[in-house]
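Please see the structure below; I have some questions.
Every protein chain except one is present and positioned as in the full complex.
Coming up: subunit A.
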């Protein structure tokens, strides 16, 4: 887990999302579970109670419910920038699954890797960034070659 061996990114928002209107970045949710296994008990309970309310509350997200014969129930979240995130929800209660769903809704789709800095600005400098001439006093008059006496001396010789 070196900093060069693992990928890292800078903090950013997706197209300045919250500044004007807020667009929920979660595009599609697929809940994969099994009808009869023990591990999907919480998922089945959540689908009985909470899925419809969740889908009404988030009209911009499409929720797919797909019962399959699988050993591990999963929630697959797809985001607007194309990233796909899978959460495994074996043996979770329906309250925990709703917490997982709120977490997935609030995420933007950017990769969850090391952030290089916990801040980001587009305009870091307001007073003008420092350059070597900021604190130098401006010179008075035009810049000319100085010594005219020695030139006259050379021309005499």
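By definition in this document, contacts are C-beta pairs under 8 Å (C-beta built on N, C-alpha and C of every residue); 3 or more make two chains touch, one makes a residue touch a chain; residues count from 1.
Keep this in mind: contacts and distances are computed from a predicted model.
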{"item": "Name per UniProt, for the chain absent here [options: \"Hemoglobin beta 5\", \"Coiled-coil and C2 domain containing 2A\", \"Large ribosomal subunit protein bL20m\" or \"Latexin\"]", "value": "\"Large ribosomal subunit protein bL20m\""}
{"item": "Per the touch definition above, residue among A:18, A:59 or A:128 touching the missing chain", "value": "A:128"}
{"item": "Touch list for subunit A against the chain that is not drawn", "value": "1-5, 124-130, 134-135"}
